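Here is the structure we will look at.
All protein chains but one are shown in place.
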Amino acid sequence: MADMYGKGLLKGLGVTLKHFMNTYLEDIRWLSRGKRRYYTAEGIDSRKSFAATGIFTVQYPDEKLPVPEEFRFIPFLIYEVNEDGEKRDRCTSCGICAKVCPPQCIWIERTNDPDTGRPVPEPAEFFIDVDICMNCGLCAEYCPFDAIKMDHDYEISVYNRLEKNIFNKERLSRPVSYYASIRPTNYAREESARAEAEAAKAARKAARKKQ
Amino acid sequence: MTEEINTPGYDIPPEMEGQVAITTLDKIYNWSRRNSIWPMMFGLACCGIEMICAATSRFDFSRFGMEVMRPSPRQSDLMIVSGTVTKKMIPQIVRLYNQMPEPKYVLAMGACASGGGPFKEGYSVVDGVDKFIPVDVYVTGCPPTPQALLHGLITLQKKIDKQSIKNVRWYSKDPVEPIPIPVLGPDLMDPREYALIKQYSTEKLVEDQQVPAVEEA
Partner (left out) sequence: MSEEVLVEEKTELEERFPEIGRDERKGYEGYIVPAEKLVEFATVLRDEFGYDFLSSVTAVDYLPEDWMEVVYHAYQTTGGPGLVYKVQVDRDDPVVPSLTPVFPGANLQEREAWDLMGIRFEDHPNLKRVLLWEGFDGHPLRKDWREAFYEGDGKPFKSRWPSGEVIRAEENNPFNKNVDYPGGFDPEQWTPAGETAVYAGVGRLDHAVSETALSTDQIVVNLGPQHPSTHGVFRMVVRLEGETVVDLEPVMGYLHRNHEKIGERNTFLMNIPFTDRLDYFNSMSNNFGYVLTVEKLMGVKPPERAEYIRVMMAELTRILNHMVAIGFLLNDLGAFFTPLLYAFEERELILDIFEAVSGSRMMCNYYRFAGVARDLPEGVFEQVKNLVLYRLPGKVNDLDTFLTDNEIIRARAIGIGVLTAEEAIAHSAVGPVLRASGVPYDVRRADPYGIYDRFDFDVAVRYHGDIYDRYLIRLDEMRQSIRILEQVIQDIPEGPIQEGKPQYQVRVPAGEAYGRVEGPKGELGFYVVSNGKPNPWRYHVRAPSFINLSALEVMCKNYKIADVVSILGSIDIVLGETDR
């Protein structure tokens, strides 16, 4: 027990005072180093680091807290663009994402070849009801073709959900370059794995030819 | 800020520039309203925590004039439906909505409030709060990050900016009817649908009486 009544209170207020002062002390420190503390990436970094003191606010929308590479929001579909500018979906409509989706918010319509009636590895349509999606990322995790990934874009508020909130294939599709830009490490890893797999395949083929 | 308001589309004579500001009533009305939206302190589920986060130091929505979260609906302008709305809770939500004074706005935060979310298939979950009360902005995500919520609030501000004092519902002559409060029966019942429920149940009874012998076997 504190020997003087109110001592504990004052001690507590001291913590708050320190916190308050730190903001300005830190401002002065940044000024003296000739750096800008606000509206710069460096400033935001320092405010989210373990050494952050004083003010903690990141002033959205003027400053945005950077999201980490693994950040996941709504899924998107990746298409590749070849030299002729032709788009090709990576998705083969195998349906694993629809099977693994916990709230079952993915609908895939498979394309059938009009002549033979056999399925073609390309989705005719692809829907995600974002009013059901729980952003869990299992679809992206278990997709064997790296065709569905989780987006970083979280600024998608709407006025009318009935019209806007079932995303179709067109709304979901993004180019590979977009994926490479938001998840560079993952992209590099997957690409090197793919190159390796293809090299191995080619080597096997060559070996078989020799025989 | 002054630029935002001071662009009504009238030219100011050069000799008066910098001394006179012209604006429309709508602009100043909306500007003051959108910068003092008081949300109701009302967290339902997981999204409620992200809503509190949006109020705390890192995201701090008091920068938008929203710091005064009111626990009483009588003093709030905005209801952030933050989380899963259950059938047991919807009567209270409708009642709170009715108690809010005009102008009032509703923001459905997250997948659950918008359309039932991952729990939509459940037996005691309302598949979207908009089935009972009008919603102005839907914020997607499960849960939306605080920044996504702030984006939703900015979207709401944009909506407020577009409103005009001439045709908003709270100045119209017709009285605004309160929304009838849903009743908890064997399942959730909307008082407006009693006739339909009765018809449905009667038909179902007939069906049930025809089928059971088969089902028993």
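Residue numbering begins at 1 within each chain, and the chains themselves are lettered A and B in the order written.
The working rule: contacts are C-beta pairs under 8 Å (C-beta built on N, C-alpha and C of every residue); 3 or more make two chains touch, one makes a residue touch a chain.
This one's a predicted model, so the numbers in the text were calculated from it and none came from an experiment.
Note on the chain not shown: across the whole complex it touches A, B. When the full complex is taken into account, the listed residue touching the unshown chain is B:120, out of B:34, B:104, B:120 or B:151.
Contacts to the hidden chain, counted on chain A, fall at residues 1-2, 5-9, 11-12, 14-16, 19, 48-52, 56, 67-72, 93, 95-96, 98-102, 104, 106-110, 119, 125, 127, 129, 134-138, 141-142, 150, 166, 185.
What chain B contributes to its contact with the hidden chain is residues 41-46, 48-50, 52-53, 56-58, 71, 83-84, 86-89, 92, 96, 115-116, 118-127, 131, 142-143, 145, 183-190, 193-194, 196-198, 200-202, 204-209.
Going forward, only the chains that are shown with their structure count from here on.
The distance from the centre of chain A to the centre of chain B, each centre being the mean of the chain's C-alpha atoms, comes to 28 Å.
Interface residues of chain B, counted against chain A in their complex, comprise 57-60, 63, 108, 111, 114-121, 128, 130, 135-142, 144-145, 147-148, 150-152, 154-155, 159. Put simply, chain A touches chain B in their complex at residues 55-61, 64-65, 73-74, 102-105, 129-135, 154-161, 165.
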